[in-house]
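Sharing a structure below in structure tokens format, with a few things to ask.
As you look at this complex, bear in mind that one protein chain is not there, while each of the others sits in place.
Moving on to subunit A:
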Amino acid sequence: MEGWDPSTKSALTQIPLLTTRAGPRDGGPWTQRLKEEYRALIAYTSMNKSNDNDWFRISAANPEGTRWEGTCWYVHNLRRYEFQLQFDIPVTYPATAPEIELPQLDGKTHKMYRGGKICLTVHFKPLWAKNCPRFGIAHALCLGLAPWLAAEVPILVDSGMVKHKDDEATSAES
């Protein structure tokens, strides 16, 4: 963890850790795991809000809690860039991490796999593997998606690959 910035580190220590090692095919234990996921997400979201660092919305898209959808945003040069966010809980969860997708950015950067799955191999997967089953969705967002956005959005914006929605509207009018 040496290389992480202090604010990520302090956020991480405040997200409750999970204990149940259960995946979506495990029935009762999965419900238990799901409760722990919610607790961690609630804690992380309210922490972000109180620190004025709110940056995502996520909720389960099906009753089983195997599909999650929402949005995330990043502020660059005082402008807010917002993206759709989605992922499935893999059958081998939590042994393998969820593959976070930003479908709107598919094809716009090579730090991405097919379908808009962001590349987490180097900076996140080793941490996830070492901390299984204690890390959950909230940790994946904090340690996987947040640094990815911080690294990629400025490049995408500066290179013109991603346009702010206000600029898109004006360019469409003209």
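What we mean here is this: a residue touches a chain if its C-beta (ideal position, glycine included) is under 8 Å from a C-beta of that chain, and two chains touch if they have at least 3 such contacts; residues count from 1.
Note that contacts and distances are computed from a predicted model.
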Candidate names "Adrenal ferredoxin", "Sister chromatid cohesion protein DCC1", "Mediator of RNA polymerase II transcription subunit 10" or "Ubiquitin-like modifier-activating enzyme 5"; UniProt protein name, chain not shown: "Ubiquitin-like modifier-activating enzyme 5"
Residue in contact with the excluded chain [from A:H76, A:K108, A:H123 or A:K163]: A:H123
Subunit A residues that touch the omitted chain in the full complex: 1-5, 19-21, 24-25, 31-32, 34-36, 38-39, 41-42, 45-46, 49, 57-60, 64, 66, 70, 88-92, 95-96, 99, 110-114, 119, 121-123, 125-127, 129-130, 132, 147-148, 150-152, 155
